[in-house]
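The structure under discussion is supplied below as structure tokens; questions concerning it will follow.
Every protein chain but one is kept in place in this view of the complex.
And now, chain A:
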Amino acid sequence: MELQLELALSSSSARGSDPNQDCERRRKRSFDAAFLGIMGSVGAPQTSPLLIWDDKEQINGELHDQKRIYDLATSNRNGRVEDDVLVGWPPVKSWRKQFRHHSRRDCATNYVDVENGSGGGGGGRGLNSMYVKVKMEGVGIGRKVDLSIHRSYQTLIAKLIAMFGKFEDNAETYKLTYQDMEGDWLLAGDMPWETFVHSAQRLKLQKNGY
């Protein structure tokens, strides 16, 4: 379909009437005439559309093209690191995400205290474990690892490499990344271990050179 990029006076296109009828009549007006000409006619409120919407053609031909353009656009997009990570989705403000996850872990501990009536965390390891999902780039099925049983990045990485067995030899070519409470993906290792353990929501082993 040809794009009709015209500047024609239209008092009705915003009100949904058929623009086709008026199209021919208006072809000849220039932009200035259209714009200033409004002064002379009462009840012609809108400035001109930059494109005449043709109902028939739009509905039929364009779906296919549109999807194609959209797919092209998707591949150009920033902010989409991988399939399951979207910036700003779900639409929850960052300070809501933070408080929540912090509280959940504390809550688990508090619940234990109330039950036992004492200050100790005797409720058992189960409530204090911190299982997070781990994916390795190129591997379809993910795993889960308990961060609470590790004390340093080295032991964690060793455990992960052991889990994804066949990649032992290529340990050097992978780096460990994690998703924090705000949904951002970061390289593991910058923060002290304790802080990392409390912020990491999920892990991914990514090939170097990504």
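By definition in this document, a residue touches a chain if its C-beta (ideal position, glycine included) is under 8 Å from a C-beta of that chain, and two chains touch if they have at least 3 such contacts; residues count from 1.
By definition in this document, contacts and distances are computed from a predicted model.
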Complex minus one chain; that chain's UniProt name from "Regulator of G protein signaling 11", "Small ribosomal subunit protein uS2m", "Serine/threonine-protein phosphatase 2A 55 kDa regulatory subunit B" or "Protein TRANSPORT INHIBITOR RESPONSE 1" is "Protein TRANSPORT INHIBITOR RESPONSE 1"
Touching the hidden chain in the complete assembly: which of A:Leu50, A:Ile149, A:Ala162 or A:Leu187 does that? A:Leu50
It is residues of chain A that touch the chain not shown, namely 3, 5, 7, 10, 13-16, 31, 36, 38-53, 58-59, 62-63, 66-67, 69-70, 72-74, 76-79, 84, 86-97, 99-100, 103-104, 106-107, 110, 113-114, 117, 119, 179, 182-183, 201-202
